[in-house]
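Pasting a structure below so you can have a look.
Of the protein chains in this complex, all but one are displayed in their positions.
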Amino acid sequence: MSATDVLSCEFENPVMPYLRQERLPHIWCPGCGIGTTVNCFTRALADSGMDLDKVAIVSGIGCTGRVAGYMNLDSFHTTHGRAIPFATGLKLANPELKVVVYSGDGDLSAIGGNHLIHAARRNMDLMVVCVNNFTYGMTGGQVAPTTPLGATQTTMPYGNFETPFNLPFLADACGAVYVARWTVYHVKQLAKAMLEGLKKKGFVFIEAMAPCPTLYSRRNRLGDGVDQLKYYKEKSKIVNGANTKDVGLSLFQGDIVVGKFVDRERPTWLDAMNEHFTQHFGEKFTPYGVSHAQD
Amino acid sequence: MHADPKGVLTGIHFIDGDHAACEGALAAGCRFAAGYPITPSTEVVERFAARIPLVGGMFIQLEDELASSIAIQGAAWAGKKVMTVTSGPGLSLMMEHIGLAAIAEVPSVWVDVQRGGPSTGLPTLPAQADMMQVKWGSHGDYEPIALSPNSPQECFDLMIKAFNLAETYRVPVFFMMDEVVGHMTERVVIPEASEIEVVERKWTAKKPGEYRPYETDASLVPEMVKAGDGYRIHITGLTHDERGYPALNPQAQDKLVKRLINKIRANADKLVDVREDGVEGADVVVVSFGITSRVAGAAVDAARAAGIKVGHLRLVITWPFPAQRIRQLAATVKAFVVPELNMGQMALEVERAAAGKAAVLTLPHAGGTVHEPAAILAKIKEAAQ
Partner (left out) sequence: MSDAAPVKKGKGTIFLTLEVCKGCSYCIDFCPAHCLEFSREFNRKGYHYPVLASPEDCTGCDLCGLYCPDFAIFGMRFKDIEQRRQAAAPEPLIPARG
């Protein structure tokens, strides 16, 4: 090869300072979209200008659950489905932290579904990134609460007949203050949504559609990861402010609505608690977590 | 180090065991609790929710016990002393997170106000049938610590000890109350904060870059940091190396699991807490714990009045089990009598430790009420034959 074809790394890849480089290469398959979402996340972290010592990431279990372990942040790889309540404890015990939950669709919306809806209802100040690949990748491609109708999975061998969740609608209905969906084809928009999410106070839900070429695509004869990205490119329509009722993905390889659907203000759980206790107790109450100077 | 006076309600109180347990936790420095309502434990968190706003801390009632038992672990990594409170069915839901607290070494106190089971069982009536569940319930090998108070005063006193042990050994510590102890109202004396010794978390003095989350010295207990302090820790429920990074191989598994076990086994002598009454030279020793120890006390008195040489050994710390002490006594006594509000759980441990050198007479009870002292007396008489 010529020197112009492939250059040596005189410069460090700009994502590297955000990663635990000693843990690379990562475990994700060729064409898996999770790594792309991580690029977007590192871009958002860089653009946010936040003190990274004060950003913590919490994952559950699964392929996306491994994200926490690659990020050069305080990172917690917890149990299956329970990243949100772990993050709730972490955030409430130290409100100074920006706590990001990064996990998969099965982890967050099946086994962890109860926590998702209640954290949204409470407007817990967490940013949740849900990488949706429509399947359980780590365990070998079983049906997920997001699997489109008709798609074949190992535990739906004759095609899925269960209606999937419309995740943005679910998060919206439960009270999330920021809801967006992008695909890993929309890297710039996804990075921007994550940046907005990092800066937003309250429960943020970002769905990032990503291909699982090894299990979802192969079983459904959809080609490689890049073929899924081409599908995202062809079939997605950006509708910012779309009614989340209308953005379901139940049709196999159907149309995709992406965009920022919800961006509103509502007091967070902690703000509501502090305000309520201040009213109730008056001066006897010291607002919790407002200043950590004396800690 | 002494307790923070903000959490200590010094004075003489007439309160039940659940409330006393809450006061013990506040005195011990617990500043984060999460729970889900369940009879007969709910009064513990009700009091915590009422008290904590002015003590300075946090209570959140979460959507279930799974959430509660992991939210406390998030809070522990943010630096708080933490507790969750439940009863049988809730404890069953918490099993996976007991394993996480064990492998990630999260200092935490888990209160179980025991009721009759299995399943929904007897929500408002006592049992002591979760003893083996806390020992073995989560999958994999680990060594928990468990304490069994028998009065509201002990709910206060031993709760402080429970927190101190959780911080010392970085393990889940179980506070094994039961419905009777939880709901019985008695005099509880809460001393001055300056008279209460509390153990601070084992914080590292190392700087970021030098610190490795699971590096240990001879104590086998690693030093801790909190999220947000610049250490950029990684904590996982996977088998991990000293850096906290997943290490999925038999060597790393052997090293980690043995250390988790050994940090308790190596300190078993220090951890043993039994209250002995006339066991030396006795023909029969009653081994009991929790509420049953109070009933057994009455039976022991009656047996002595009848001329039987009977001793009473009460387990205050039930896990780790004082096997060595039972083994010693087995060489001198004829028989042990083990009354308990279950179908024979701790009796298995007594049998194991006695190793056939002394007879072990079990006195199981399905729960719902306590034993009749007469039943224990009859068993003592049978043992003395």
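Note that the chains take the letters A and B in the order they are written out, and that residue 1 is the start of every chain.
Basically, a contact is a pair of C-beta atoms (placed from the backbone, for glycine too) under 8 Å apart; a residue touches a chain by one contact, two chains touch by 3 or more.
Not measured: the values here are computed from a predicted model.
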item	value
Touching the absent chain when the full complex is considered, from A:C32, A:L45, A:V129 or A:A151	A:C32
Candidates A:V15, A:M50 or A:V239 - the one touching the absent chain	A:V15
Option from A:F86, A:Y185, A:Y216 or A:Y231 whose C-beta touches the chain left out	A:Y185
Residue among A:A176, A:L229, A:V247 or A:M273 touching the omitted chain	A:L229
Residues of chain A (touch criterion as defined above) contacting the omitted chain	1, 3-11, 13-16, 19, 24-26, 28-36, 38-40, 43, 184-185, 187-188, 191, 224-226, 229-230
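Just so we're on the same page, only the chains that are shown with their structure count from here on.
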item	value
Of all residues in chain A, those that touch chain B in their complex	20, 22-23, 53-54, 56, 58, 68-69, 72-79, 81-82, 84-94, 96-97, 114-115, 118, 277, 281, 284-286, 288
Of all residues in chain B, those that touch chain A in their complex	32, 34, 53-54, 56-58, 60, 62-64, 66-68, 70-80, 82, 96-97, 100, 226-238, 245-246
